[in-house]
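For this depiction, one protein chain was excluded, whereas all remaining protein chains were kept in their positions.
Let's turn to subunit A:
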Amino acid sequence: MFRNNYDNDSVTFSPQGRIFQVEYAQEAVKQGSVVVGIVSKTHAVLAALKRNAEELSSYQKKIIPIDTHYGVALAGLASDARVLSNLMKQQSLASRLTYDRPILLSEITSRIGDRAQTNTQQYGKRPYGVGLLIAGVDAKGPHLFEFQPSGVTHEMMACGIGARSQMARTYLERNLDEFQGASREELIKHALRALKDSLSQDKELTIDNTSLGVGGVEEDFQMYEGQDIASWLETTFENKPEGGEAMETDS
């Protein structure tokens, strides 16, 4: 039988120059449910599809507010995201305490990027199995950063990661030109539509399985779930009858 000898740890290259453990970690991201992020000139929006392990269980949290000015959306191992988000919370508080200043998103992103990268280069460690979208507003304006288990980070105008996220990215690419000048409400709708596009035919966005996070200039990062997003879902998908039906499923 074929056996891969080069994926036992994250410090060994394969003869093709690949590090399998890192690639496996990136596969873990693709297993996670989809999250989408978009920025305009004034706002940054995260939208996420939540999954419940079974019908009777609660939904897995997908958006984590970190500081008053930003939050993250995760795709992949939630437990790894917990470690990273705790780290980010600590670093953000440290910035406020030490410098009396909200940490720059570019800075916190590169910090966790550095941290994740060292995990891919030390024997006995494993990469984080989670991808993050980091969105919010800092001194330089609204930002969206993508973080991958390899330690790679990118600043994005719009981004989607997680299962079937290609469909969301296709939507984002098609509408890219509109994002910059979009209003807060328009941006939220774009995020929800992108999210919707990545769903399989038999699934709908409901107030139970959808999370929104919005940050803006002069506006703290705020997470919206449950009834708070009902009107957005309604107005975004009002032309689709089944969207309305999905709405009824609450209570």
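FYI, a contact is a pair of C-beta atoms (placed from the backbone, for glycine too) under 8 Å apart; a residue touches a chain by one contact, two chains touch by 3 or more; residues count from 1.
Keep this in mind: contacts and distances are computed from a predicted model.
According to UniProt, what is the chain that's been left out of this complex called? Choose from "Ras-related protein Rab-36", "Proteasome subunit beta", "Ribosomal RNA-processing protein 42" or "Trafficking protein particle complex subunit 2-like protein".
From the listed options "Ras-related protein Rab-36", "Proteasome subunit beta", "Ribosomal RNA-processing protein 42" or "Trafficking protein particle complex subunit 2-like protein", the omitted chain resolves to "Proteasome subunit beta".
For the chain left off this view, which of A:Glu107, A:Glu185 or A:Asp228 is in contact with it?
Among A:Glu107, A:Glu185 or A:Asp228, only A:Glu107 touches the chain that is not shown.
For subunit A, which residues touch the unseen chain?
Missing-chain contacts on subunit A: residues 97-101, 104, 106-107, 110, 138-141.
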